[in-house]
Each structure stands twice: as structure tokens, then as C-alpha cells.
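Here is the structure we will look at, set down as C-alpha cells.
Showing just some of the chains, left in place.
Chain nomenclature is as follows: A and B, assigned in order of appearance, with residue numbering initiated at 1 for each chain independently.
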Amino acid sequence: MAVTTAQLVDWIERYAAVIAEQKQYLTGLDAAIGDGDHGINMDRGFQQVLIKIAPVKDKDAGTLLKTTGMALVGSVGGAGGPLYGTFFIRAGTALDGKAEVADADLVAALEAGLKGVVERGKANLKDKTMVDVLTPALEQARARLKEGASIADALSAATDAAEAGMKATIPLKALKGRASYLGDRSIGHQDPGATSSYYLLRTLREALADPPQGASTSTSYVGREQQPTS
Amino acid sequence: MAEATVTTRLKKLINTPESEVKDALAGMALAHADLIRVEYDPNVIIRKDAPKKGKVGLVSGGGSGHEPMHGGYVGRGMLDAACPGAVFTSPTPDQMARATKAVDGGAGVLHVVKNYTGDIMNFEMAAELARGEGSQVNAVITNDDVAVQDSLYTAGRRGVGVTVLLEKIVGGAAEAGYDLQKATELAKKVNANGRSMGMALTSCIVPAAGKVTFEIADDEMELGIGIHGEPGRERTKLKPADEIAEILTSTVVKDLPFKRGDEVLAFVNGMGGTPLIELYVVYNAVHQYLTKEGIKVSRSLVGSYITSLEMAGTSVTLLKLDAETTKFWDAPVHTPALRWGV
């Protein structure tokens, strides 16, 4: 099976919708151990992304993702802008010219994106960042595909790993980013960037689900997560 | 519903959270048309007569909400351009790339970057872009906040008060003809010789968030804060100003360390919501503490120069001076927020 640009557009639109919906929640997480802007920044960025990708929805997957990344770099700012921007630009570069993307190529592209994040931010595992979500998630996706699973099933497993990785940031002491200034006081809080990265996997799973899941403006997550943890 | 509650807590003189930065930039452009010009999308504040041929360009930037930093420091003898991000959010690479291009008079451009992950990454991307367009770009990173533990394995110390002093001193040197290499070295020296620590009585409200970043009781304070309305290293009981000043100053002094006989510039900064009368109360204690320790205050600065919106609190910055840094601190400066000798 292969992934289409339209499915990736669906992913990005779903993600933008979730970010808009969870804006306050993400911002609340960031207020506890950062500067209280992560949701605001990501939402500003993905509103820009929705505008900027409109003319390239018919183009190849590489163009779509690079356009997404450029829009993020030019509008998010903070740590999130270069990190998510680099993630999408690198992933897009890996898919240059491809209108249909083989399952393994998609995962490889996301891995290239993660590599870009690590090069930019130099975070190690357990530094309490988005890397703690993306790394185990993509490892799961790669492993499941190798075992012969469908991309839908592989992303399902990846999303579970992402969720686990996100929750595992709670007891960690932050060593990178703004939260590290808090030292021990960062312990006990879930990392905002890890949380937004978990949404990234979850919306990708939804977009590629077989059969596809409801509309991209799904609000099924609202209940639990809208309450900031602190 | 939730939105409505949020709005009513926004006791701010703004139109909308989204328009705040642009409205303020428009106000700056009108109030200081003799000194600066403002470009939008990407947002940049540029010295009116930039680029100055043969002069090293000095570019800084960071989130908005720290005014007068950095836009207030654009002008003769200080910055050539400043890039204002969203409130408390580092600006984006296109802003810095544009600023760099606009002020490059052929002698290269020095980026002054405060040590925050976001700022560093965005400035790095901007430098890549600017070099791609043919500019020679160096960067200096300020990381003077002693409240944060430094380590190779962490994000390291934040850049705070020293940034202002560095922009003034290196701006004076650039005006006097320092080349990019010498300006970069001087900037590193200033950063190496300066240390800061801050505290807060209250938090502040990021407009787009609409509520205080942290709650704090009437008898508490946060020690070791940065400049983003974030909580600090430690929450303690509120103390008299003299004790607070001594905690901040002694921590700063021990860190470098500043020694008996050193000459320093003592900078007592307000976080935005603290009245000047209180800053002088703090300055009194800081100066007396230093005198007692045998450290000579030969220059001083008291006021709200690097702020966190309406946060109430103060920070103490000490910079060890030598002949070179003193000379460029004293050099004429003419910007919206700092002016002397002209």
C-alpha cells in the first residue's frame, strides 16, 4: 500500500485542528515548566501552515511537507519553530517529488525528520523533550513494518509508544530547553513538546487508518486533556 | 465561555493579543522616527541610517515583552537592528536574516543571542540564511544568569541583564570602528565578566494565554527567575528589600567571583511592574553590600531595562569593568531608551 499526498494533507489538517483545540492545554503545560506559550506558538504556526499549503495540496508529498516546515520556521519562533520546522523540512526533503509514498519511505522520512530535530536541538533521550516521544514511536513503526504489519497497524503501535513516551516525561528532570532552568522543579510535569509530538503521531494514525477515521475536525480528545495538570 | 473569562482577566492596554506587537512597533516608529525605521512581515526595527558603510552591524532580537530591550536600543552607538518575536517567543530566522541584510555595511554582522534554546536555534538558521546571501556573520551568546546551573549536558545559563550592557559596550566599539573579529572578542569578554540574578514578587500574563503564568501567595517570592514570567529556582517567603538585595548580590559576587578591588558596573533592573522608588531601595542595598566587600562601583544603571511584561521584581547584574569596557560604556549613545553624550 502507498500513502497519498491527500492523506498527508488530511494528517496536517487533523493536527492543526487538534493543536487549536489543545492550545490552552499545551500552554498550561508550558506555563508549569516553561514560559507558557507552546500551544499559542504551535497554533499560530499551524494556522499559517493551513494558509501556505493551500496552493500545494496537489503537489508531491515532499513539497507539501517542506512547505509545512517552512511555514513553521517562519511563524512559530521559540524552540518549537526550528524543531518542528526542521522535522517537516527534512521529512519533506526525503520525499522530494513523490506523489505516492511507500509505507517504509514514509517512516524513513519521519526518521529523517527526527534526525534533523536531534541535530538542531542536540537533545538526548530522557532530556524531557519531544525527542522522548518521537524516538520510541518511530522505532515501533519501523519494527512493526519489518514484521510485515500494515502502515495503519504500525502507526497504531507507534502512537501507543508515543503516548507512553509522553507520560514517561513526567518524572524526568528537564535537561534541555527552558524547563531545564527549573532544575528539580521540572520533575512531576509532563513536557509540552512531548505532548504536541504525541498528537503528531496520533493524528497521523487517524489519517492513515484503514478504514479512515471520521472528519479531520474530530473533537474526541477534548474531555481529558483540556485540563492543565498544574 | 472559557474564552470570555480569559478576556476579562486581561488587564492590559492592548487591542488584541494578536495585534499587540505590531501596534507597539507602530507606536515606536512614530515616537522615534528620528532614530529608527520599522519593517513588518518580517518585523524588524532598523537604525534609521543603516547600513553604515564599513561599520560592523550589531543585530539582536528575542521575544517581545522585554521592552525597552531590544528595539529601544537601536540607534547610534548601540544596535543596528532588533528582531522582535511574539511575546516571550524568540523571533524567526527570516526576521534575523532580513535584519542582517539591512545593516550589513560590508564589515560583517554580529548577532547578539541570549542563551535560550529557541533563540539559539532560530539565530543559527538565520545565520545560515544570511551567509548564503553573502554576509559575514558572527554570533555571541550571553549566558549570565547565575541562578541556572551551567553544564555541558544542559541548556546552560540564561542570557539576561548582561545582554543590555553588552549591546551598549559593543555598540560603542562598533561605532568606533572595531572590526568583526575585535567586536566579537569584546562581546565575549563582556559576557565573561558579567553575572546576574533576578527575583519576582508576582508573575505576569502572557496576553495570548490570558492568565498568570504562575500563582504566588501574598507572602512569597520567586528567587532565580528569568525574564519570561516563568517560575524561578526556588520559592521562599518574602523578605525585606535589603535581604533580597544581599541574596542576589552575594550570589552574583561569589559566582564570577568578583573580588576586593574590582571595579564594577552595578545594574539594578526592574522587571516591568516594579516602581522606580523600589529599585532605588534595592540599589542602595546593592551598593552598600559591594562597598562593604571592597568592590568599587564605578558605573551604575537603575531602571526597567530588561523586563517581563508587568512582572514585579528586580534583577541585579554586575559587570567587571576595565579601561576598554568603561570607555565604550561611556561612549555616546542615542537610542529610544538609552541616551547620553549626544
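Criterion: a contact is a pair of C-beta atoms (placed from the backbone, for glycine too) under 8 Å apart; a residue touches a chain by one contact, two chains touch by 3 or more.
These numbers come from a predicted model, not from an experiment.
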| item | value |
| --- | --- |
| Whole assembly, copy number of each distinct chain | A x2, B x2 |
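The rule is short, and it goes like this: only the chains that are shown with their structure count from here on.
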| item | value |
| --- | --- |
| Gap in Å, rounded to a whole number, between the CA centres of subunit B and subunit A | 32 |
| For the subunit A and subunit B complex, residues of the former touching the latter | 24, 27, 31, 34-37, 40-41, 44, 73-83, 120-121, 175-178, 180-183, 185 |
| Residue ranges of subunit B in contact with subunit A within the complex | 2, 42, 63, 85-94, 116-118, 121-122, 124-125, 145, 147-149, 153-155, 158, 206, 208-209, 213-214, 226, 228-231, 233 |
